[in-house]
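Only one protein chain is missing; all other protein chains are in place.
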Amino acid sequence: MTKQPLLDVKNLVTEFIIPEGIVYAVNGISFNVNPGETLAVVGESGCGKSVSMLSVMGLIPTPPGIIVDGEAIYGNKNLFKLAEEEMEQIRGKEIAMVFQDPMTSLNPVLTIGKQITEALICHFDITKNDARDRAISLLDMVGIPEARNRLDDYPHQFSGGMRQRVMIAMALACDPHLLIADEPTTALDVTIQAQIVELVLQLKRQKDMAVIWITHDLGVVAGIADRVNVMYAGYIVEEALVDDLYEDPRHPYTCGLLGSLPRVDHRRERKLCSIPGSPPSLLVKPVGCPFRPRCQYSKEICQFETPKLRETSRGHHVACWIDIQSGEQISGS
Amino acid sequence: MTRYILHRILQGIPLLFFISIILFVLMMNMGDPIATMGGRTATRPADRERLKRQLGLDKPIVVQYFYWLAGNDWTKIDLDGDGIGETYGERKGVLRGDFGYSLVNRGKPALAVIGERIPNTLILMVAAELVIILGSLLVGVYSALHQYSFTDHFITTLSFIGYSMPIFFIALLSMYIFAVLFKRWGLPYLPTVGMFDPQVGKTAGQVILHMILPVLSISVISLAAYSRYIRSTMLEVMNQDYIRTAKAKGLPRPQIVYIHALKNASLPIVTVIGLDLPLLLGGAVVTERIFAWPGMGRLFLDHVERGDLPVVMGILMLISVAVVVFQILTDIVYAWLDPRIRFG
Amino acid sequence: MCNFKKYSQLISVIVITLILIPACGPKTSASPKVTTFIFTQEFDTLNPLYSNMWFSQITLELWNGWAWNFNEKNEPVPYLVKEMPSIENGGISADGKTITVKLREDLKWSDGIPLTSEDFVFTYDMTISPKNAVATTYPYDQLASLEAPDKYTIVMKFNEPFAPWQATFWKGILPSHILKPVFENEGSIDNAEWNLKPTVGFGPYIFKEWESGSYTRFVANPNYWGPKPKIDEIFIRFVPDDASQINALEAGDGDLGTFIAYSDIPKLEQEGIKIIPAFSGYNEGMFFLISKERGHPAMLDVRVRQAIAMGIDRESIVKNLLLGKTAVPASYWDALPFYNTPPVQNYPYDPEASNKLLDEAGWVDSNNDGVRDKDGVELVLRYGTTTREVRQDTQAVVQQDLAKIGIKVNLLNYDSDVFFASYDKQGPAATGQLDIMQWSDTTNFPDPDYYYWYCDEIPSAENPQGANWQYLCDEELDSLFKLQATQVNPEERQKTYQKINQIFHDNVYWLGLWQDPDMWALGKRLSNYKISGVTPFFSIGEWEFSSGE
Partner (left out) sequence: MGILNIMIAESTPNLFVDDLETPPLPLTTLAWKRFKRHRMAMLGGVFLILLVLYSFGGSLFVEEKYANFTNPPIRLNTPSWQHPFGTDTVGRDVLARTIYGGQISMIIGILAVIIETSLGILIGALAGYYGGTIDSLLMRFTEAMLNIPEIFLLIVMAKFFGNKIPNLTLLGRTFSGSVVVIIVIIGLTSWMYLARIVRAEFLSIKENDFILAAKATGTSNTEIIIRHILPNSIAPIIVSATLGIANAILSEAYISFLGLGVQPPTATWGNMLDGANNYIESAPWLWFFPGLLILLTVLSINFLGDGLRDAIDPHSRAI
């Protein structure tokens, strides 16, 4: 992999300062995504996967949120150092985002035509009519029937799946190089979910863009991702190519996630993992391994030292003091 | 929509009817309009008796209400005191647009008495409303966008004070500062009473100059209240997912704030302002009194003091109608702003 | 780039337009000699028949007028008439029942139509017609008949001699050529346009316009039959309160103001503004409820009333609250010295004497609660008046004074339409709910006639409009008042009033607080003015701007 990654995030730390104290949402994660690649970020609700992406996009509400540390290199720019105006040029145009809930993510009082064209008008020197034409072809592309007639409709006149298609059309309007899809299917019916996944995959191939797909659904990941990051409590705990992860999960948490995933096609016998307890409060800066309280393998070291990502095989990294195959603490670091 | 509006209007009619009964009962027990007709001397007994009869004030309240509502031109009334009606009455009743003749400005229809003052009050109200809406949008949006900043805290505190200010205190204080003290300090000072300087005449400049302090006094409270409301509404809207979407599209901040956010925030704001608008007239009573503004509020005070039922009832009913009309207008504007209702 | 800027420009254009729209109003231009009068109340109507309002009545002198005026000494001067009718010149018949009035022959309305006896008869007809809800039918209802033998003569016939005729008749004349058609068409002149826009008059000025809540304008009458007025235009500006009036006078925005509060006088005089007190017979005073059925038993005892008279430091009230600008009246007729001859003496402030009188009357503080009592009844009186500031202030001072002599008073204040409401409207004074009632009143000034004390004016269910709110029936007083009303001969009347005055004084039926002359303020610009207490603007045509202005 000598190619320069499209986006390279290093040591991102994001915190929220609220009256009750500080929420340690993202605690120094690093990841990258290469051009044309699909990266999946997996984790439970509240593990910091959305926050880390919003940090990259500069969409963390400030206050109370602050990006404490880290850099996000896109091209040759550090996104965290850019002025707001420069960032506006990147958002939507270079990096686009699709959000979880199409019901609330579209502005209810503006027509979808307006919502699609305004990004075009903003980023390109384009007339209103051209923008409309492009919006129509975009809607066509995402599979909205009679696109021309629906341009002046309002979001509430669309079904949930259709709205997510509109969101995708909007995100793709400016031909971004990177699409961040933040659980785009979670709020949808199961049958619609598959259609949306298929649509994104198809568009990705067409446009040759990179995709970061955030989800808590490992089932989706298998079908679309090249690589997977597993997050827990603001940390990346495991990072691997998709097949490696499924074949050989190395983190007890990943193991638990996979264990709770019904996989009828899987032949191999596997030790059943389960995750007792609930995620920790992010108000307390964890000492030691964040997963320790719920971990059946935990050893003394887990209590005091936070494990760093270590490579177990090529491209496969895990942050754990234990080798779950043997149940033994790894030696050295 | 038309059907909806018609429905609302039909709903308003019994409401107005209801209000008129409440008010009429209250009004009937107020004072004796004839007591002060004598001017500086008490009205003579014989005249009191005759006037009561001629003005129909000797009738039972039900009859008086009925005459007020439906007129008395279909029945013979007794003018000479012999107990037998000989001439037809002249009143047409409110239902036919006749609010009766003023008991103070004798010979003048109550509506004409009120009508003369309405423009003066409206000019004050429109100006105040402009100041309130523009000002509170400016302040509210600003402090919402700069939440928790020093300016935001400052504005919040200030708006609390403004909201708690009695109108007369603002009025007296501003008169003292901008008229008395400024004059004392040799600065250009503002006029405090009336609508214009009679020596100069009723020019636009004069009226505007005389309007400054009254408009200020009327505006402060609503300005403070609405900025707070707009601030919290804007904050809520700015936290909505679609604002995040708009940001993610790379739209510049002004476009996000003024098109995406404000259009949504304007829905609750329009409701609150629309429903409050006619109630602002309440503030006019005190303000017009202090600043000697020849508007409807002062008219109300002057005529309530002398028990001028037709005029007082007229003013109150006009306000009630205004409230009902504004409720309907608010609904229409709301529907116009919110496509979910328009098409739903 | 983005189209946002376009929007903001559009919005600002709209806003600016909205702000500018109301700015385009009509302009009025000032003409040469314009004087501004400041009135604290707006006219109710300008038709003299429909208003008893003082401001409306005095303005009548500008554009309409009385048959005869009263000068600054309150003496009658002929205006529309050739001479004042008298027994000597035969204008009044020997039995006093017929009065013949001779009109001037050069009178005309401002539209050129001659003003004749026909207008007088029409005025009379309109007043007594039951179809017109006029403010008062008095004194025309006293007439047995009114005849006009020719265009310039009217003959008034009475059943009984009517002494107060001079002060009561012909206060304003209606133009029959304007209003007769109205009356014939509409059956009434109640709602005639002329009432509010009397563009036809006969005074030195004519009505021009009336902007409700702001001003009324009068301009010189080109058809005036008398000498041409010196000032071109009179602008009457309505302000709602004393403070605005004082401001306007001080700033020179107003040349004339009236009802100046005593406390404002020094400030105005400093500015070179002339203050003229015009005696109109008004006295601020206390009326007492003297009734077995409704009142406090103590008030029936003359000694208690005398104690009250000597227990209130009235001189101090006048000196401090009214800045010594007026005096304490000894008699109700102080402003009419002719009818107060020889003058009665005022009660002094003497709390010692008060205490003695109260002790004598048996009102002593037997239970040591600071308030006198007798037979288990505490000497607690209800003392009511209107909500006028100076009255409320007086009440507070009086309350304190009376507390010192062991009389407790509860203070009550009412809006004037409530305070003066009649018996059937549950007026607090009319229904005998107040032991002490304070207000300012006068007689048929400059006539001493007065009807509040007639026994048959005591209000009751049968007589709900009665005016004797004292509920006092003093037979002797009753007959004396009835007698004076028929005494056309002033000397005889004077003797009657001597007796009336003495009864009032000895019994303390009424206690004067202060003489209440109308205080006029006249700015430096005006000169050659005279002000009467009855018809203040009787010489308005002669008023002039000071030289240099």
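The letters A, B and C name the chains in turn, as written, and every chain counts its residues from 1.
Keep this in mind: contacts are C-beta pairs under 8 Å (C-beta built on N, C-alpha and C of every residue); 3 or more make two chains touch, one makes a residue touch a chain.
Keep in mind that what you see is a predicted model, and the values were worked out from it rather than measured.
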Residue, one of A:Thr104, A:Gln296 or A:Gln329, that touches the chain absent here: A:Thr104
Option touching the unshown chain, where B:Ala46, B:Leu145 or B:Val272 are the choices: B:Val272
Absent-chain contact - pick from A:Gln4, A:Ser45, A:Ser159 or A:Ser313: A:Ser45
Full-complex contact with the absent chain, from C:Asp119, C:Asp415, C:Asp449 or C:Asp516: C:Asp415
Residues of chain B in contact with the chain not shown: 14-15, 18-19, 22-23, 26-27, 29-31, 157, 160-161, 163-169, 172-173, 175-176, 179-180, 192, 225, 228-229, 232, 236, 239-241, 243-244, 272, 278-279, 281-283, 285-286, 289-290, 300-301, 304, 312, 315-316, 319-320, 323-324
Missing-chain contacts mapped onto chain C: 241-243, 261, 263, 267, 316-317, 319-321, 387, 389, 392-393, 395-397, 399-400, 410-415, 418, 428
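Throughout what follows, only the chains that are shown with their structure count from here on.
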Where chain A and chain B are represented by their mean Cα positions, the distance between them in whole Å: 55
Averaged-CA centre spacing for the pair chain C and chain A, given as whole angstrom: 89
Per-residue overlap in chain C, given as positions that touch at least 2 other chains: 1-2
Residues of chain A engaged with two or more neighbouring chains: 118, 122
Residues of chain B that touch chain A when the two form their complex: 147-148, 239-242, 244-253, 255, 259-260, 263-264, 267, 337-340, 343-344
Complex interface listing, chain A residues touching chain B: 54, 57, 59, 61, 63, 84-85, 87-93, 96-97, 99, 101, 104-111, 118-119, 122-123, 154, 156-157, 167, 170-171, 174
Touching residues on chain B, where the partner in the complex is chain C: 30-51, 54-55, 79-81, 87, 90, 101, 104-109, 113, 116-117, 120, 123, 126-127, 130, 134, 192-205, 207-208, 251-252, 254-255, 258-259, 289, 292, 294-295, 298-299, 302, 305-307
